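Right, I'll just put the structure down here and ask away after.
Shown here: the complex without one of its protein chains, the others still in place.
Lettered A and B in written order, each chain numbered from 1.
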Amino acid sequence: MLKQKTNHQGSFAAVIAIAVLLGLIVLLENLSDLIPGLPAIFAPTSQLFTVLKKGAVYSLLAVSMNLLNGFTGLFSLGQAGFMLLGAYTYAILTVPMAAKDQVYYLYGGSAVKFSLMDLFQGIFGNAGFGGGVSLILAVLVGLILAGLVAALFAALIGMPVLRLKSDYLAIATLGFAEILRAIFQWQTLGPITNGANMIKNFPTFSDFNIKNASGEVVLRLSTFVPFLVSIVCITLIVLLIHSSYGRAFKAIRDDEVAAEAMGISLFKHKMLSFVISSFFAGVGGGLFAMYVANAQAKAFTSTMTYEILLIVVIGGIGSISGSVIGTFLYVACSEWWLRFLDRETYIGSFKVPLLRSGFRMVVFSVVIMIIVLFFSKGIMGEKELSWKGIGGLLQKLKRKKPAPAAEKED
Amino acid sequence: MEQLISAEYLVSILLSGISLGGQLALIAIGYTMVYGILRLINFAHGDVFMVAGLLGIYVSAAVPIYIAIPIVIVLTVALGFFIERAAYKPLRSAPRMSVMISAIGVSYLLENTATYVTGGQPMTYPTISFLTKTVNIVGTSTKLVVIITPILVLVLIALLTQLINHTKIGMAMRAVSKDFETSRLMGIKINTVISMTFVIGSALAVVGSILYFTTYPAITPTAGAMPGLKAFVAAVFGGIGSIPGAVIGAFIIGICETIIKGLPSAWNVSVFSDAFTFALLIFILIFKPTGLFGEKATDKV
Partner (left out) sequence: MGENMVLRMENVTMQFGGVVAVNNLSLDVPEGQIVALIGPNGAGKTTAFNCITGVYQPTNGRVEFLGEPMVCSHPTGKMKKNYLGSDGEKFAKERIVNPTPDHVVELGIARTFQNIRLWKSMTVFENVLVAKHMRAKQNVFSAIFRTNAKEEARMREETMALLREQGLDQYKDEIATSLPYGLQRRLEIARALATDPKLLLLDEPAAGMNPQETQELAEYIKEIRDKHHLTVFLIEHHMDLVMRISDYIYVIDFGSEIARGVPKEVQQNKRVIEAYLGVAEDA
């Protein structure tokens, strides 16, 4: 009984924390409009917001991969393929009819004579409040369908693939992702996929910035939207992991034979984990398309899968908060903090050695190798960030020296 | 259509298919031997192959090509040896997934380092006049490399088979691939055997890189990834751990890929030349996971 109560308190606190975080994000993005003369870092075009947006998208991708690789122990390398399916599903279904001829000009227009945007705008109108509702619904339905298409494909390939053992599973899922990439670049499917060219002009994050009648932005929500979607999805994954099914997944990861001998159907549960992980990878793919404002098959290579895998490793395989922290660290380093490594720099007339384009990624990969080899548990291991944990950490820090500790919620 | 019927065209496709197959075979041996012994998909092997190509460019810029080749072999072998010692050996008792992640990390590191060094620009491989000489065969003119590749591959395989079957280290390799733990208990120096495997694999990758990049001269930092994966598929196709299997698998994949690329462009199928390899992989994994010549592995409960 007592346990139940603390559980409720915990979830209540988590909801509050998420609401506060989302509020802060909105405030942060609009700060430069509210208070003129702030440093450049608060400008909506600064790297800070690039990091936040990309971090939100990649968090979901990392967490969905962690669900499969970290919590169920299935080593899959198909992430990029499921993202590709999600990105294309979202893009194809949401490009407005009016923009299709321009996007698909090489193929004389699109074969998909349907757009979620037009569908909802037909119902709610395309301006003012009705326009907003149309946009939200089109994006929402688009993202859900993106997830569903990826999940459906996972269900299809799961049948044969999930019977394979660890490294064969990895290489088979990698293979499927490569096959998908080829199919989506196939000229013959051009009227649907636009061949090897990109699909664009679909609704992106910046479309959520609210403008007044004269076209000036009055409220920026372009960072809030990916955060909201990502948080909702990650919350669902956390709820799953902490449910009876999540425990069954962990049992399979720890000892497959024992799990099966305790009545857990391996096939059913591996399939569930695979399909659910793919669903969120698909949604993440849709978000990724919104983030880069285009969908193009050549972006979804195995390198992308490796990147997300390495983020999961950095954060800790089997830790959701680890994946989130790992993502933001990784993205912040690669997009912002380590950028200086790529610039040739002079101190006086002295040229700092080594610094030039590409050095950042070398440093990065060395750091990753160090983590893989010497800190194989990553930042969090299998632990999760909790209020108690933060409290304990703060007290420890207090005893040593007062230090600022800004942490993300779990 | 007319193109397809021409006998010369057929011969030239077949020849370049065999040649590509031979090049893949040289990479595939590295995969299959490492997998046979460590049960590790050495994702970095394709990148070692790419680095060998880059080294070829940089070293031959300083010294004549025939002196450059041995230097490149030594350097690449050292790289392969070092990768094993630094990135795989510390994880010997770790779960298989960790070693594989380490391999992916090494691959990432090699690609990023290559991007840094080359500035991301495609590099052109030096012309080795001997290999690029044009010869006529069955009425088709082709580069000598196309003829030499399969012959060289067969010679190297023959040597390797001799080594594995008739030397002490070869015997140790066979023992370790049969049963890692028991071999260790029987006093076989596991680490020497593993290092030797990486040395042989890397050396063959250098030969492969010379032949491959003479045919496809541009080297980008990711140039090794695809041939690497294909070579791995070849190894799986032939039955992982089996050297003849890997070679036959590589020839089949090389020929099929060249045929797909050579199909009439109106069919738009050349984009599937890579995908075909993976389709083949999935087909094999599902219907005959042990490959053509692989031994059946039984799992203990």
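A few remarks follow.
Note that contacts are C-beta pairs under 8 Å (C-beta built on N, C-alpha and C of every residue); 3 or more make two chains touch, one makes a residue touch a chain.
Note that the coordinates shown come from a computational prediction; the quantities given were computed from them, not determined experimentally.
Only one of the listed residues, A:A251, A:M290 or A:I325, touches the absent chain: A:A251. For the chain missing from the display, the contacting residue among A:L27, A:A127, A:L140 or A:M262 is A:M262, taking the whole complex into account. Within the complete assembly, residues 4, 236, 239-240, 243-245, 247-248, 250-251, 253-255, 257-267, 272, 276, 318, 382 of chain A touch the chain that is not shown.
The definition used in the following text is that only the chains that are shown with their structure count from here on.
Contact residues of chain B toward chain A in the complex are 39-41, 86-87, 90-91, 94, 96-98, 100-102, 104-109, 111-113, 115-117, 119-120, 222, 225, 229, 232-233, 236, 268-269, 271-272, 274-275, 278-279, 281-282, 285-286, 289, 301. Taken in their complex, chain A has these residues touching chain B: 69, 75, 160-161, 164, 166-168, 170-172, 174-176, 178-179, 181-183, 185-188, 196, 257, 302-303, 306, 309-310, 313, 356-359, 361-362, 364-366, 368-369, 372-373, 376.
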